[in-house]
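Below you'll find the structure I mean.
Only a single protein chain was left out; the remaining protein chains are all shown in position.
The block that comes next holds chain A.
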């Protein structure tokens, strides 16, 4: 692999109590690319995703190394709050807070202690533009975020994550709760975003993976079966399990 890795996972194991759900996953997520993680429900892909910015801390035992700029962030003495500012997360359900659009976007900045109104204003516009939401909401920044449509809410959540200026954005099925029009809008946004951000996305939607991802990782029963360029995985899978899954033999 010639690409530079934004995040490198080595021998990752995750267990909920006594139940092993992820076993020995090693993979390098290329920088400024979109990597899709696919696999059946319960294959462990969401669990891997949530481990990457330590969202599993209270829920599961995660062992193995996760290298971020040469530092293993899966260590007890790592400041998880700082990690999550660098490695942001967008969830399946759009979850704007019951605040104004403006306050939603700057939420993460406020947490980090940013008070300068000019910085905040500027970052709101920048993030909303990046999330392709600016034109729709620029005249109603003070309005409640809950009044937006589902697709707009999800783009707001993306903007909220971008406002902190992370390097990596983790997305857990970001469009599965949205209609097709909103889904394609978000996919277009993602392609724009990969110029500046590394995106790692869990998806159940095969078309979505093939349309927008540069790289695809296929997981099955807690193990990484195959990882490679999306075209290769979809057109010419090396593993039988991958081929079976993609052709709908199980899943």
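One rule holds for everything that comes next: a contact is a pair of C-beta atoms (placed from the backbone, for glycine too) under 8 Å apart; a residue touches a chain by one contact, two chains touch by 3 or more; residues count from 1.
Throughout what follows, contacts and distances are computed from a predicted model.
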Protein name, per the UniProt record, of whichever chain is missing from view ("Ubiquinone biosynthesis O-methyltransferase", "FtsW/RodA/SpoVE family cell cycle protein", "Chemotaxis protein CheW" or "Phosphate transport system permease protein"): "Phosphate transport system permease protein"
Touch criterion as defined above, residue of A:7, A:73, A:89 or A:225 at the omitted chain: A:89
Any idea which of A:5, A:99 or A:206 touches the chain not displayed? A:99
Among A:71, A:119, A:146 or A:231, single out the residue that touches the unshown chain. A:146
Of A:108, A:151 or A:174, the residue touching the omitted chain is A:108
Applying the definition given at the start, please give the residues of chain A touching the unseen chain. 53, 55, 81-85, 88-91, 93, 95, 97-99, 107-108, 110-112, 144, 146, 157, 160-161, 164
